[in-house]
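One protein chain omitted, others in place.
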């Protein structure tokens, strides 16, 4: 598979939403280890709003579709997650405004823009133990694959998922420097970052859904 | 033993005080089954005050001694217990104002006066599941013995203790009609009345103390 | 025991010390008799109004001492009426030519100690008036028992009598007013948890995670029955029904509605409960002209609430709206 169609993007977003909604309790649970136990509720609220407006979302381009998803999230979710996830979708959308299909290189450009947007919005750096620490290495991996001749999106996603999944445990020993968990200082060491876990699980689910549909 | 001296009365009151103080937790525990868990604290507070003023209490007659004990309790204890126990000691004291020793018949007169005083103060009847339901049958038993020729105070006390002890369990199935437990209505059925238990344990202890000292 | 306490036997004294430290100009304190009183009272042109029940119901009654409310309070230990002597000394301290009004919550212990103090004060030539407060509909009244308890409705009796007293009412008028207020106020309470008296160190009763106590008093004594935990609205419905049908309150009545917290329930939940109670008032044709949401009469740190309705007339509305200033305040 060398291109993602509008349908494929829809499937990916829908899968992300399903993961958020299905894991509401679990993600809040993770956030109660050193945070304030609302991450699951926030994500689920946002993606429930997306689903409830699903059919009405503009599909004239992938970018417009993603931007609208970002707006819905920003409008309905507070905490850190609303601005961060909203910004991410909006920035990714901006980079694909007039596209109706995506190559692997497009995907990389979009994710780079999302990462930059998140950093600008929330001031986090890599290593602060946030979802960036899953998203950034996964994007690196996609970029690596985009430089191959095959342009194999599913293969690249598979590889990105693997690296993101590894960050769940590899960031456990870090100290949180952003979000509510940062206030506990050293006590955040040894806990999983809920954002990292969410990104990894979403990547796993999206890869599987695309494989099931297109392979 | 046919007479109680001032020393014996002192020993009896001291023993009652010791029981109240030693059972502070237990008596409050009993009061938490259907009441407000303060009976032990109230009694212990009162008798601790008595003990702390012990040496200064007027001993020119048994009656004056008991009246002063009643005043100390009334001044230091609230709830139902302050007025009830204070009234009881004061009334018993009034009936023995100029006595320096007590016959069994004196004891009966004093206890009858105490019972009447408690009833006037708190409006309880026999059968309301209060300490009266231990005190009244015990007094009846003393009266029975006072009509014998022997005038055996220790024997009479022994018998009164026996009957009071039986009331602990025999009143368990009753419904409380006075004191905080009365508000729970039917739910007081099956619980022990703290006042009944206290009277019985105190009678046991007083009888033993007098036996140990004078037999 | 998860509480902020030092030596449990100092609990009540330390609270009173904190209270006077926080209100150095307005309140005075007599440690020997647990008396908190207004620094500017007594005055011979105003009836003095005093109260003393067990502690553990804060802000009732010591934190209700102030202009337009109580002139003095003399609490006993946690959940125990004060010793008679405290009541007597408090009456003497607040003696006024116009008289002293005893507002007594209807409990055996309170009744007895205030009775005794009353007798002694009258023997001293002090004019004493008495109002007994018994607003709790959870208790089945009978001629034989001591009758209904006085609970959160107490606030309205104090407020109305104190406002009238500031306006110069006589002792006889205040007794009549207090009795009238008491006759139109009804309350019932519910607990989610027990409370822990410091001297006991453990909860008074055990209760499962899915159980509540319906019809509780304010001393941690169990209620009239144990029930299953339900949605908040369903709990309000049951309590509202019991309270509203007791007077009974009638379509067209003007009322005040109070949701009183038991000490451990946050004000967020109290407003959530208020919402359903206010809707029920609307549906029953009761017009709420003044609302009260907060902790007025508590059971230590118990999680729970009580619902109070009081039927108002123009005079009562005026008295409830009169200015007052007490230690519990926001600013």
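Structure notes:
For reference, chains read A, B and C in written order, and residue numbers begin at 1 within each chain.
Following the convention adopted for this analysis, contacts are C-beta pairs under 8 Å (C-beta built on N, C-alpha and C of every residue); 3 or more make two chains touch, one makes a residue touch a chain.
All values derive from a computational prediction rather than experimental measurement.
Across the whole complex, the hidden chain's contacts among the shown chains comprise A, C.
The omitted chain makes contact with just one of the residues C:94, C:113 or C:192: C:192.
Screening C:90, C:278 or C:309 against the full complex identifies C:278 as the residue touching the chain left out. Interface note: of A:36, A:58 or A:166, the residue touching the hidden chain in the full complex is A:36. Along chain A, the points of touch with the absent chain fall at residues 25, 28-29, 32, 34-38, 41-42, 45, 74-84, 86, 121-123, 125, 128, 177-185, 187.
Of the residues in chain C, those that touch the hidden partner chain are 2-7, 11, 14-15, 17-19, 21-23, 55-56, 58-59, 63, 159, 192-193, 209, 229, 231-233, 235, 263-275, 278-279, 291, 293-295, 298, 300-301, 303, 305, 320-321, 324, 326-331.
The working rule: only the chains that are shown with their structure count from here on.
Remark: chain B and chain C have CA centroids separated by 33 Å (rounded to whole angstrom). Mean C-alpha position of chain A lies 55 Å from that of chain C. Mean C-alpha position of chain A lies 76 Å from that of chain B.
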